[in-house]
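Can you keep this structure in mind? I'll have questions shortly.
Omission of a single protein chain aside, the complex is shown with its protein chains in their original locations.
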Amino acid sequence: MSARWGMVIDLDRCTGCQACVVACQAENNIPINTEDIFHQRRAIEWIRVERYWEGEYPNVKARYIPIPCMHCAQAPCESVCPVYATYQTNQGINMQIYNRCIGTRYCAVNCPWHVRFFNYWEPKWPESLKHQLNPHVSVRSRGVMEKCTFCVQRIVRTEQQAQVDGREVQDGEFTTACAQACPTDAIVFGDLDDPESRVGQMAADTDRGYQLLSGLGTDPAVLYLKKIDPDAPEENGHY
Amino acid sequence: MRRFMRPLIVGLVLLILLALPVTAVLARSYFLSPTWQPAAEQPIAFPHTRHAQVAQLDCEYCHRGVAEDGYAGMPALELCMDCHQSIQTGSAEIDTLIDYFENGDPVNWERVHQMPDHVHFVHSSHVNYGFDCAECHGDMETEIDYAEQVRDLRMGDCIDCHKEYGAPTDCSVCHY
Partner (left out) sequence: MQERHPLKGEAITKELLRPLNQTPMIFWVAVIILGGILTAFAFAVGWMFYWGLGTTGLNTPIFWGFMITNFVFWIGISHAGVMISAILRLTQAEWRRPVTRAAEVMTIFSLLTAMLFPFLHTGRPWRTVYWVFPYDFDRGIWPDPRGPLVWDPAAVFTYLTGSTLFLYTTLIPDMALLRDRSTGWRKTLYTILALGWRGNERQWKLQLVAGILLSALILPVFVSVHSIVSWDFAVSLIPVWHASIFAPYFVIGAVHSGVSAVITLMALMRWLFGFHNYLREEHFDSIGRLLVVVATGWMWFFVLDIIFAMFTRDPRELVVMEQRIFEWPYAMLLAFVFVFAYIIPVPVWMFQRFRRNIKIMFWTSLMVNVGMWAERYWLILPGLERKFEFTFMWSWYRPSIVELTLVFGSFALVTFLLLLFSKIFPPVAVWEEMEGVNFAQDIQVGKRTVHATIREE
């Protein structure tokens, strides 16, 4: 029960294929981001793949970085919400309670990672897609914030199953939609507090780990592993 | 005496003005309570007590998911027909049931406990903890014939019970 859920994202494995984005959209009932919505710059992507160009033509390289919510232990979004609509669970998840949210949008203003999204419009699905909505996730209405929940519905269901079976939750028993969909296994999800878990071991073993904007002191739960650049000069025997 | 009358009246008016919104909120909360609403008319009047007492059926015999899943579930028509092929076939209600079955139509049961979309109530956790169904649904075995909501089951009610039994009151236990 007292896990600290976290994620390790290996940028060396990320190909920028956006499978995580699509999986997340499907799992979490995220409204469809139409072309129009993108033009309004109001797309909702709980995890997004940012693409940066490096170098000058013709030696251009695309760099990808998937950015979900960091689930900071000291989250800047939490303390500014006037109604506790966003708060830290005892498992280290930064939760957004949709039915409590009143829409001041201060949390999103105060989030340095831009991973909080506001429902500017009432979300609509075409008739044919209504039956694909995930019944385990609330459909948000307009006027509320939403964000990555580390697929809390999966965590809760696994825990409940474990409780019914009278056992502990196993590492790797479930994973988030983005990690599940990643074809190169770049995203790994698990319990950071458990040294035996896969994320725990990856975080402990790597010398490439870093956190985004770690200087802000918010203690993010997402650890990135630096890209290994084959063109870079040799360093510590790698490549 | 007249000297005090005016401030008294003004004070009273102010008091009433202040009391009005409070009363309105309390009245709304009281009269909109789910237990106050009339029970929905079901397509088939299903007598719970008779099934529990005469047929000696367990709740779980029909609501099969209750111990394993979040949803207790409604029985399939085939389950009803197991018995009612031969039992009580003459009555009007059972004829309706047979009509549904033979036409292959689902029975559109009216939902009795309206849970909003953003609330995830999980039956299995509660049943496995050891709660009797009657704790929330009332005594369907001996007292309540036709399903109706007997317990408030709004958030305050949930929270009170969770506090009483030391269950988590984290928002994300139910809302996600």
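When the chains are written out, they are named A and B in that same order, and each has its own residue count from 1.
We take it that contacts are C-beta pairs under 8 Å (C-beta built on N, C-alpha and C of every residue); 3 or more make two chains touch, one makes a residue touch a chain.
Since the model is a prediction, treat every value here as computed from it, not as a measurement.
S.K.: Of A:A73, A:A162 or A:L216, which residue touches the hidden chain?
M.R.: Result: among the candidates, A:L216 touches the missing chain.
S.K.: Which one, A:L11, A:A26, A:A43 or A:I228, makes contact with the chain that was left out?
M.R.: In the full complex, the listed residue that touches the missing chain is A:A43.
S.K.: What residues on chain A make contact with the chain left out of this view?
M.R.: On the side of chain A, residues 40-43, 48, 50-52, 67, 76, 79-84, 100-106, 108-110, 112-114, 117-122, 142-143, 213, 216 touch the unshown chain.
S.K.: By the contact criterion defined above, which parts of chain B meet the unshown chain? Give residue numbers in ascending order.
M.R.: 6, 25, 155-157, 159-160, 169
Convention: only the chains that are shown with their structure count from here on.
S.K.: Can you check how far apart chain A and chain B are, centre to centre, with Cα atoms defining each centre and the answer in Å?
M.R.: The answer is 37 Å.
S.K.: Under the stated contact criterion, what part of chain A meets chain B in this complex?
M.R.: 84, 87, 89-90, 93, 95, 97-100, 136-139, 149, 152-153, 156-157, 160, 163-164
S.K.: Considering only the defined contacts, which chain B positions touch chain A in the complex?
M.R.: Of all residues in chain B, those touching chain A are 67-68, 70, 116-118, 120, 122, 124-125, 128, 170-173, 175-176.
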